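Missing here is one protein chain; the remaining ones are kept as they sit in the complex.
Up next is subunit A:
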Amino acid sequence: MAAANEDNLNECKRIVPLNTWVLISNFKLAYTLLRRPDGSFNRHLAEFLDRKVPPNSFPLDGVFSFDHLDSSSSSTNLLTRIYLPAPLDPSRHGTVDLTEPLSTTEIVPVLIFFHGGSFTHSSANSAIYDTFCRRLVTICGVVVVSVDYRRSPEHRYPCAYDDGWNALRWVKSRIWLQSGKDSNVYVYLAGDSSGGNIAHNVALRATKEGVKVLGNILLHPMFGGQERTLSEKRLDGKYFVTIQDRDWYWRAFLPQGEDRDHPACNPFGPRGQSLGGVNFPKSLVVVAGLDLVQDWQLAYVDGLKKTGHHVNLLYLEQATIGFYFLPNNDHFRCLMDELKKFVHSMEDDTLSKSSPILLTP
């Protein structure tokens, strides 16, 4: 067993840059220490180990951020971190103007971002996610609203989805997030890992309740099912992730006693619902070729296509999970290019529903 593991490690180290490998291996190790076999989670140690950063009202590298606490929603204080491009006028640096729209002429897409962490780890103010959101602003030309949703196992399904929904409603009602000649808030939902799952589910609710979402961006979204797929068996333990840890996180998130065919985990599975005839937003789904969850992600893409929904699939064959934490690889660049195109193609809504499959060069 040890020999096979050693092979895994060597192979994995060849695929990613060394500092990326160190970063993700560090998380893998820390997370292993935090998950207890009985399903409980060492939250104090998790918060101790998590590297957090404050927001900055004074711009850094063209981006400034501030935190907003919404205490209006019924049960919880929902914290979001908002990232905006720095005002061109330096005398306005350091202050936040919440009375003016983003623009009265141009459309400025607002990305509501749900960080990953398998529903359990990280926060909006985790350094890895804060950094990623800042890069989204500068590279893709968007405003980002990062949602600090409630995490499992303390808060199971549907808490994260409820928080996501409340965040969407809050964003939609902000004057200072409006743009364009029609003064709308142009919303995209985005997330990596569990965040991608949350984005899907919030979009679902938005569709039901008639709230317009222009698109979904799912970065190796977290889905699953009772069945063990080929990719899970083939890639188990090879690239930072194991079936065992995935199972643990589903047990921690789903209602107790539920299995992985619960629709939150397996949206197009035996207990899933069809999206036929539903006005679901277009999607950009990014799949890492070395992610053991990929068969579920590809099944998700198929599920959307089957009911005539517009899906762009970006399949990055040599990418592992977390490839986007450091900008030191082609996958990162590719992702940003596709994301940028996706959120700035408002006029493409009326095009045919065919789904171009995009691959890394």
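Operating definition for what follows: a residue touches a chain if its C-beta (ideal position, glycine included) is under 8 Å from a C-beta of that chain, and two chains touch if they have at least 3 such contacts; residues count from 1.
Just so we're on the same page, contacts and distances are computed from a predicted model.
Asks: Which one, "Small ribosomal subunit protein uS10m", "DELLA protein", "Auxin-responsive protein" or "Cytoplasmic tRNA 2-thiolation protein 1", is the UniProt name for the chain you do not see?
Replies: Choosing among "Small ribosomal subunit protein uS10m", "DELLA protein", "Auxin-responsive protein" or "Cytoplasmic tRNA 2-thiolation protein 1", the correct UniProt name is "DELLA protein".
Asks: Would you indicate which residue among A:Val53, A:Val211 or A:Ile243 is in contact with the undisplayed chain?
Replies: Among A:Val53, A:Val211 or A:Ile243, only A:Val53 touches the chain that is not shown.
Asks: By the contact criterion defined above, which parts of subunit A meet the unshown chain? Give residue numbers in ascending order.
Replies: 1-2, 5-6, 9, 13-19, 21-23, 25-26, 28-30, 32-33, 36, 42, 44-45, 47-49, 51-61, 66-72, 77, 79, 81, 90, 93-99, 125, 127-128, 130-131, 134, 289, 315-318, 325-330, 333, 357, 359-361
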